[in-house]
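Encoded as structure tokens, the structure appears first; notes follow it.
Just one protein chain is left out here, and the rest sit where they should.
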Amino acid sequence: MAKSTPTEAHRVPRLGIQLENIRKHYGDHVVLDDVSLDVEPGTVTALIGPSGAGKSTFLRCINLLEQPDGGTIRVAGHTIEPGKNIAPKDLARLRSAVGMVFQSFNLFPHMTALKNISFPQQRVLGRSKDEADERAMQLLERVGLKDKAHQHPGRCSGGQQQRIAIARALALDPSIMLFDEPTSALDPEVGLEVLAVMRELAADGMTMVVVTHEMQFARDVSDTLVVMADCKIIEQGDPRAIMSDPQEARTRRFLRAVLER
Amino acid sequence: MNWLQQWAGYLPQMLSGLGVSLFIAAVAIVAGYPLGLLLSVMVQHRNLVIRTLGLAIVEIGRGAPALVILYLVYYGLPKFGIAFESIQAACIALVWNAAAYSSEIIRAGLQSVARGQTEAAYVLGLSGRDTFFRVIMPQGMRSAIPGLMGVAIQMFQGTSLAYAIAVPELMKSAYNIGSEDFNYLQIFTLAGICYAVISIPATWITVYFEKRMSRHA
Partner (left out) sequence: MDALLAVVQGLPMTLWLTLAAFAIGIVGAVPLSLALTSPIAPLRWAARLVVDLIRGVPIIVWLFLLKFGIHVGTFKFSPVNAAIVGLGVVSIAYLAEIYRGGIQAVPRGQLEASKALGLSGGTTFFGVVIPQAFRIVSPSIATYLVGLLKDSSIASTIIVSEMVFQSQSFARQHPTVEGILPYVIVGVIYIVLSLPVAFLSRRLDARMRKAIFA
């Protein structure tokens, strides 16, 4: 089910991501070597590649969880040039416009599922408690976990925790969602619950960048497949085209290794 | 006359001493924990002056014997025109002690909170204040609880040092009784029992919490 690029521009303003010449190193160790990427609003980009290729670091540069050493980032209408001081106000606006979902969920263990989703809305968007709780319940229903609202994360399965984490990110009405290996910590069948939620999100026209090892998800859902290896993007384009006929030897090797598993 | 009868006779005076000991320990804890939290933040502060000041207070509070701090407060500060009752001096010295020890425990607790928690708070756009007080602290303090209970026991036992500046606490009461009738063995045994009946169950409760926490970790 290839997804058509949505044209309807109601709800949140549709703004994409442009990353230009992103460089990042830890000491002498280069992690990102001049990486550029364009993400059209309303599209899904899947980032694949062998571990250590720099996928996660690249993703984390988008919302400045990692500070790149050079390059330009344009996200959701904000332009950021690393190295220059960014006004905290701009940074806060950027962060609330970009939602992120982690491999290890990172729910707040001392808050119920509802509070996890409601609390940031109150503090970041200034919503009233009732308003935030109502929105939280809507989102919990959407990810199929209304009955878990008053449970603490420790009492939920990994798949449930990840769906709550997605709901928490969505509650801030982001225009872009980043996913950092969202199913890697989950059993395969539990991962499917999470992927189903992500498919729905993609179908609704959310701009998404997903670092993943789920090849089927990448093929079915993404509009653009980006293959990274050795700190660079080595190939990008239509997912089906790349998977059936990779142009680079490195891509071929990676795909063969993944698909044989 | 057997020991139990003698002990019964000593008990009223001993209990009033125990009351003073418990009072000092309570002050040390009630003031020491929040100050410890403050110090734990100071020693990680960006500002060099604040960090150094925090480190100095912590390192002296932990590095110098409690007895030395006690003397420093009791004999030292009056030389600069700040006069104390001996019991106030004991409270100040033990608060210092408690704050220094609990700051280390709280710092370790805060640092044990997974990095992902800070990252999650960051990507949600929570402010630094919310991240610390609403996300990191509630979790970090939880894992610090057994250690902080240990500090409380240590402080209760530490009140016995206030004997050295003539605070009428448990040890001083025992010594006074002993110097009247020279039954030192009986009276110090009774003093030991008084300390033990509080410290030992408190230790067991601490161990229970510790085990429970490690199970839920």
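Points to keep in mind about this one:
Chains: A and B, in written order; residue numbering restarts at 1 for each.
Throughout what follows, contacts are C-beta pairs under 8 Å (C-beta built on N, C-alpha and C of every residue); 3 or more make two chains touch, one makes a residue touch a chain.
All of these numbers come straight from a predicted model, not from anything done at the bench.
When the full complex is examined, the chain removed from view is found to touch B. Check B:A31, B:L53, B:L72 or B:M213 against the missing chain and you find that the one touching it is B:L72.
Listed by residue number, the positions of chain B touching the unshown chain are 59-60, 63-69, 71-72, 75-76, 79-80, 157-158, 160-161, 163-164, 171, 174-175, 178, 184-185, 188-189, 191-192, 195-196, 199-200, 203-204.
In this section, only the chains that are shown with their structure count from here on.
Rounded to whole angstrom, the centroid-to-centroid distance between chain A and chain B, based on C-alpha atoms, equals 47 Å. The residues of chain B lying in touch with chain A in their complex are 114, 116-117, 119-120, 122-127, 130, 134-135, 138-139, 142, 216.
For chain A in complex with chain B, the residues that touch the partner chain are 63, 65, 92, 95-96, 98-100, 102, 104, 106-110, 119-120, 123-124, 154, 168-169, 172.
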